[in-house]
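Of the protein chains in this complex, all but one are displayed in their positions.
Then we have subunit A:
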Amino acid sequence: MSWTVIQQIIPVFVQAFWLTLKLSFYGIIGAIIVGMIASFLRYFKVPVLRQISAVYTEVSRNTPLLIQLFFIYYAFPEIGIKISASAAGISGLIFLGGSYMAEAIYGGLNGVAKIQVESGLAIGLSRGQLARYVVFPQGLTLSIPAIAANVIFLIKETSIFTVIAIPELTNTALDQIGLYYHTDESLFVLVIAYAIILIPLSIVLTWLERRTRRGAFGN
């Protein structure tokens, strides 16, 4: 391993680093939105839409991201839907992440103590008010650790974007290995880059878990 090579390749990796963060950011925001919609449909037992969201959750959770990406990027054009690699990557991440976020959020909503819901009904709140003032504030707080765990999971999944040739971190490392044989250096920088993103997040996650456990409501 040579430090000169590492210095040489760092600029390319910095670019890839920001790209990875950018794609993760859009993917995660999208996944949280999809997850919220899917979990609300399930929690409020909206007919028909609830079943559709259940089917979506099962399909998305039980298939690998790589195949989802291949399908979006290589199979969709054959039926007339063409999108760029980055758009395919972000869509794939949203498709996969949406169901994980839905489970996390639903778990939180479902974890709100029954007594809270009953008390709300007893003081005459409407369903909408119950959701707005009782269920969401508590449920969403409860689901934060699971959402954070999914954020880490989804950022790691962006490494699979390499298969549709998005120049994120893993793809950049493979390029460096394939073109210049900078094998050790590239893999070293790659692991460090993921560590820079994920170690702080995993520390935050541990802290959040501890806080939400202490911040239980009403008991």
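Following the convention adopted for this analysis, a contact is a pair of C-beta atoms (placed from the backbone, for glycine too) under 8 Å apart; a residue touches a chain by one contact, two chains touch by 3 or more; residues count from 1.
Definition applied: contacts and distances are computed from a predicted model.
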| note | Answering from "Phosphoenolpyruvate-protein phosphotransferase", "Xanthine dehydrogenase YagT iron-sulfur-binding subunit", "3-isopropylmalate dehydratase large subunit" or "Amino acid ABC transporter permease": the UniProt protein name of the missing subunit is "Amino acid ABC transporter permease"
| note | Given A:K82, A:R127, A:K156 or A:R211, the residue that touches the chain left out of view is A:K156
| task | Would you indicate which residue among A:F13, A:Y43 or A:Y194 is in contact with the undisplayed chain? | result | A:Y194
| query | In the whole complex, what residues of subunit A lie against the chain that is missing from view? | reply | 58-59, 61-68, 70-71, 74-75, 78-79, 156-157, 159-160, 162-163, 170, 173-174, 177, 183-184, 187, 190-191, 194-195, 198-199, 202
